[in-house]
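Only a portion of the chains appears, each positioned as in the full assembly.
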Amino acid sequence: MGNKVKPEVKIISKPESILKTIYTACRTCYSSESPINICEEANDEEKILKLIRKVLSSGHLSTIEHVQISYAINGISRACSHQLVRHRHMSFSQKSQRYVREKGQFSYIVPPTIGQNPILEEKFDKFMSEISRFYLELTEYGIPAEDARFVLPNAVSTSMVASLNLRELIHLANLRLCSRAQKEIRVLVKMMCEELIKTESWLSEYLVPKCEKLGYCDEERSCGRKSKEGGNNGRNA
Amino acid sequence: MGNKVKPEVKIISKPESILKTIYTACRTCYSSESPINICEEANDEEKILKLIRKVLSSGHLSTIEHVQISYAINGISRACSHQLVRHRHMSFSQKSQRYVREKGQFSYIVPPTIGQNPILEEKFDKFMSEISRFYLELTEYGIPAEDARFVLPNAVSTSMVASLNLRELIHLANLRLCSRAQKEIRVLVKMMCEELIKTESWLSEYLVPKCEKLGYCDEERSCGRKSKEGGNNGRNA
């Protein structure tokens, strides 16, 4: 069916020079030089990366707040967006169900455990059609979109522009790449990270689940990536 | 039907002395006295209120951040909670649809424009039963709650503990008591304000829609409470 959608993620905005910006912030804290000069003279990428890695390993994370990334996101469920908007350091502009009226069958996301079972998936698709029909009946009756949407399910597809700084992106990755996070947001955050790593490969060691950072699993049960006591059980990141 | 619910709001936590706390904060900024002494000697309620009103009218709103209120909220829709959690200065602990599995017909909220039409409401109720049946079928089939919930509608009832400081509560009231806000959140925020005003009557002049503060309506169309140019058109707050 054409209305089943999958997530799409694209970076629509980021600083012109990410490494220079962070380097200038780091050096400014420990130097009597003007940050204007520090920035102008920042050209040695190896030296830049060495300092940034050192500052980050010491936990001085405010230095990476100076870099903000904006993502255009499409094809995620309202269940997923409800999880994402709980990250209060992020900025969101989300498609409104109050102001945007669905005009035909709404797009939706099939959750993985249903999608892998053809019989259940068919039932699910049929049910989405029934909901759509009732929604359209309500709006044709004159019920405003903001009230008709009460029948729309969590599966409905939404879109948004979401922006966050690098400190929050690392925090988001630490939490949501964990295999305990729900599959949909895990896939989404993975896509967000990979989009950025395309041009900022040095970030790959930071955009990891929290167990990689902690050295052990702090969840009730470990997925096996890291044990509760530490060590990686022969499975590496 | 027993599963149609209405909002309930109760304050479960607030500071022991709201006025004293704010007064101490206000006076500390403009005094060489110790805040410990200021607080101990703060007993003249008339004088306290006079200072607080003066400080607030000058826009010095950080002084009321020292007071935080915690509300227990029950019987609101996920549509409403999705709006509420966008207030990023608030703290939330919300009933999880991932971890709490619905075991029978879920509770839900009937939107007002549907509730006032008996034929539509009957259809709506019937539809909620159908959704419930499909949800239960999915969970009986072994689909985990976090995936089965993809069929649950925005109408589903949720509950939460929500905390916010007085500055944010006034901001929330300014935005969400406006007649342009959706009815459900308007009713909820009104209940939140009234709960607090029961013991803090001096707050009633601040917990108002934004037009009362601005002196005019800044929405595209005025509801008539204030005109676009100011003045109250003979209808008072």
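Order as written gives the chain letters A and B; numbering starts at 1 within each chain.
We adopt the following convention: contacts are C-beta pairs under 8 Å (C-beta built on N, C-alpha and C of every residue); 3 or more make two chains touch, one makes a residue touch a chain.
Computed from a predicted structure; not experimentally measured.
The copy number for the entire complex in this file, given 2 shown chains of one sequence, is 4.
One rule holds in what follows: only the chains that are shown with their structure count from here on.
Rounded to whole angstrom units, the spacing between the C-alpha centres of subunit A and subunit B is 28. Those residues of subunit B that touch subunit A in the shared complex are 77-79, 82, 85-86, 88-89, 92, 97-98, 108-114, 120, 123-124, 127, 130-131, 134, 138, 141, 143-144, 146-147, 149-155, 182.
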